[in-house]
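For this view, one protein chain was removed and the others were kept in their places.
Chain lettering (A, B and C) follows the sequence in which the chains are written, and residue indices restart at 1 in each chain.
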Amino acid sequence: MAELTYREAVAAGIAQEMERDELVVFLGEDVAAAGGVFKSTVGLLERFGPKRVRDCPISEQAIIGAAMGAAMTGLKPIAEIMFSDFLAVCWDMVANEIAKTRYMTNGQIQLPLVIRTANGAGSRFGAQHSQAVENWAMAVPGLKVVAPSTPADVKGLVAAAVRDPDPVIVFEQKSLYAVKGEVPDGEHVDVLGKAKVLREGKDCTVVALALMVPRALEAAAILEKEHGISCTVVDVRSLVPLDTQTILAEVAKTGRLVTVEENPRLCGWGAEIASIVADECFWSLDGPIVRITTPHVPLPSADQLEDATIPSVARIVREIREKMD
Amino acid sequence: MAELTYREAVAAGIAQEMERDELVVFLGEDVAAAGGVFKSTVGLLERFGPKRVRDCPISEQAIIGAAMGAAMTGLKPIAEIMFSDFLAVCWDMVANEIAKTRYMTNGQIQLPLVIRTANGAGSRFGAQHSQAVENWAMAVPGLKVVAPSTPADVKGLVAAAVRDPDPVIVFEQKSLYAVKGEVPDGEHVDVLGKAKVLREGKDCTVVALALMVPRALEAAAILEKEHGISCTVVDVRSLVPLDTQTILAEVAKTGRLVTVEENPRLCGWGAEIASIVADECFWSLDGPIVRITTPHVPLPSADQLEDATIPSVARIVREIREKMD
Amino acid sequence: MDAKAKGKKAGAADDIGRETRLELYRLQVELRHCEKRAHDLFLQNLVKGTSHLSLGQEAIAAAFGVAMRPDDWTFCTYRGHAHTLARGASMSGVLGELMGRECGLLGGKGGSMHLTDVSKGAMGSYAIIGAHLPVAAGAAWSAQYRGTEQVAVCFFGDGTTNIGAFHEALNFAAVWKLPVVYVCENNLYMEYTPIASVTAVEKPAADRAAAYGLESVVVDGNDADEVYRTAVKYMERARKGGGPALIEAVTYRHSGHSRADPAKYRPEGELEKWLERDPLKIYRARLLKLGVAEATLKDIEDESMRKVDEATAIAKASPPPALEAIEKNVWADGGAAWRN
Partner (left out) sequence: MDAKAKGKKAGAADDIGRETRLELYRLQVELRHCEKRAHDLFLQNLVKGTSHLSLGQEAIAAAFGVAMRPDDWTFCTYRGHAHTLARGASMSGVLGELMGRECGLLGGKGGSMHLTDVSKGAMGSYAIIGAHLPVAAGAAWSAQYRGTEQVAVCFFGDGTTNIGAFHEALNFAAVWKLPVVYVCENNLYMEYTPIASVTAVEKPAADRAAAYGLESVVVDGNDADEVYRTAVKYMERARKGGGPALIEAVTYRHSGHSRADPAKYRPEGELEKWLERDPLKIYRARLLKLGVAEATLKDIEDESMRKVDEATAIAKASPPPALEAIEKNVWADGGAAWRN
């Protein structure tokens, strides 16, 4: 096992797949010569050359459209959208073209492509560069969606996304890029659609994603130690496909569900999970379902404001305590 | 009371507000000389002239951007996006610019504008012209969102949207344009953020929107008559602001919640409502929360397929019966 | 607009052989008959959704259809019946799709605006303005990457030149020197609005070519020979690494924008003027002048009508799609599961 940062693990995942398969190509803005604005693709140009690793104009529609056209004719493109907020600029390509084409053509066109993007808050960049928008993608039929929380997961899920025959969007969390973690040596490929149970508890099942996972774990430790509340923590990892078996099973065991979401409140992924649990797991529930989310506001930029807006460890602890009373 | 079609009521709502306030202007593609592809703006050009009613190039970003620039400098624009699917083409303008600008500028910039768009299925137009995407808009902080189900409501809510100082998106349902209904004579202005209880029942509260409202009502009549199940039916009407008071009160009375949504399953507005109810109304619930939605697929175009994809009266009846047993 | 941007006539010298010319005629006739049939079927309420006919614009689809290599790729719009047929897609598949039948090219799941036949290189019809221009660039990139000398051809309308994706795709294709030929069919209108009233230049595509370092090319879109020569020229150049082209073919649609449109917005006499310049009329006269026998043409026409009748019968006999299709083919595994 080597210790890598999350950003290094992204590059390692891409490199592993480009090494394996010549049809894998990578494109985006400032990704090649500069190695990406988050330095998550450093070294790829040097290793795979300018034919396979390409810098693009500021043309997100062209980038994603080109990835789509290349994918339907035999390549396996990985396209980077620098900040996930910019998905809005090419949302038609993502939500109306890529997501629907296989279905509309009754399976004639296959789109083995990956869109990677830096998602979420923590960098004081303000409301146009900091949103968590994984729920936008989850809402669109025809897209697979993952949001890894560790270096090992990001490497393995990027690799799995490249190998998957369907379009996959990988949401990388900006605030996790500098985080270090063990990554398995050699080829590492994960599986789409599997949640991970990171901690087992008796009182409450906490379901979290991406940056909220380490926070949920920390909160669970505090709740256990200081308040005697014992929490299961599930890392959802993949929003589509969604591992409802794991989630339902873990909620059934504790009788309570708390979601911890970075996305703003309305129509967040937690709402979907809550609605599934409230239907299929209703009779096992011992109390209300609780959602802890970013409030339904655009994100403020000042450091104190931003920190106080997205769910913090302290807020998770406080809300779970209050609701478990 | 005059009887108007839903499409006539749209034009009547716009005309009422343009008559009242010279600062109200209207722009879109094929909206002026042609009166709109759904004929929902017939007569406006003749009545208010080419300075106030303007045909635009196929440039959705320019149309919505221009509405934004005009709104921040004193006009009150109404912009049409022909099909709601095309919101994806200008999603950056809607979700990143219009929704966030007031917040980011700490209230300096005000955006009194309306975006109207034809939403939803029923016309056999295929997956790129038939989606129900009201949940896309609901998920974005800073947007108000309404989806009227009757001619009276569409007139009154369009008028309310024009008068509201914030950006409002009006989702008009394509399949309702030809529907007739009574519309109050004279000035008619509704209120944003109010749900309507259309029918009171004892066993179950059915919450629906737009095209699903008449279907829910019809289903409720059948359930009552043929199966002895008595349903409350609530027309949500406004997703943001959301009238949670009415919804929670009605669910508390019956102990059951069923949402009927045209949007595809994942992260639909019904998920949000389900999560609110599962938290705040948990102890009043007598059974699982049920969501009846379009399955999570792009829409097929053939008539039989399309009809079988979105929730039908028969399916609503069947699912409620099964779940109420 | 200044004169220099007005473009030049492309291709003129090289001759076109008799066989090619007959093929060009055959294809135009077939597209015409099939579109007319689509219209009839609509009047019989057998076409359920919308439909956008190419009546009057057949020369363009036909000329490219004849000029393209079988492994080249076509990308077109909702107004794509002709372009799809011109690549050799099954006519019953096209009519069946319009009618929402199981035999449709897309099994009834896509509809008239999304005709696709990958086996013939018809890589899809796109119904949101502009979106397929970047997609075509991507296909061209894939050909370039793999060195296959395939060319992507992308058809769109005059109205499409005002949307952002047009601009992004053209610049992208030019910078990467991609083997893609963009063909703007300027039929003077977007839906119901005259293109001149919403466009800053006179020739919506050609006057913008220079913005991408490309030549300004305008052709008579109602003259199949002229379109054919231009197609050959720029496709060959693209094939050999010469990069993209942007061709503006001026034409006119005889019917309304879509089945819902009676086209009342046209100035009086405009349609009549263009009917004089009907591509089939022009081409038939030319063939006769070139010495082709009337009987040869008549045979082509009759044969084409038989083909249309046959396709219609097959489509009419085809059942509606099974309801199971609804939850099929979202994913490559054939299904639609979003959860375990």
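FYI, a contact is a pair of C-beta atoms (placed from the backbone, for glycine too) under 8 Å apart; a residue touches a chain by one contact, two chains touch by 3 or more.
Nothing here was measured: the structure is a model prediction, and the numbers come from that model.
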item	value
Neighbouring shown chains of the undisplayed chain, as defined at the top	A, B, C
Of A:S40, A:Q110, A:Q128 or A:T232, the residue in touch with the unshown chain	A:Q128
Omitted-chain contact residue, chosen from B:A9, B:I78 or B:M93	B:M93
Touching the absent chain when the full complex is considered, from B:P141, B:P214, B:G270 or B:P298	B:P141
Residue touching the undisplayed chain, where the options are B:A9, B:V53 or B:A66	B:A66
Residue numbers in chain C that touch the chain omitted from display	1-2, 4-5, 162-168, 170-171, 174-175, 197-201, 207-208, 210-214
Chain B residues that touch the omitted chain in the full complex	25, 51, 54, 56-57, 59-75, 77, 92-93, 96-97, 101-110, 112, 141-142, 164-166, 193, 240-245, 276
Residues in chain A touching the chain absent from view	29-30, 33-34, 37, 55-61, 85-86, 88-89, 123-129, 265-266, 295-298, 300-305, 308-309
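Everything below uses one rule, namely that only the chains that are shown with their structure count from here on.
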item	value
Length of the line joining the C-alpha centres of chain B and chain C, rounded to whole Å	36
Distance from chain B to chain A - Cα centre to Cα centre, in angstrom	30
Where chain A touches two or more other chains, by residue	92, 96, 103-104, 141-142, 240
Overlap residues in chain C, where contacts from two or more other chains coincide	109-111, 114, 126, 128, 130, 164, 325, 330, 336, 338
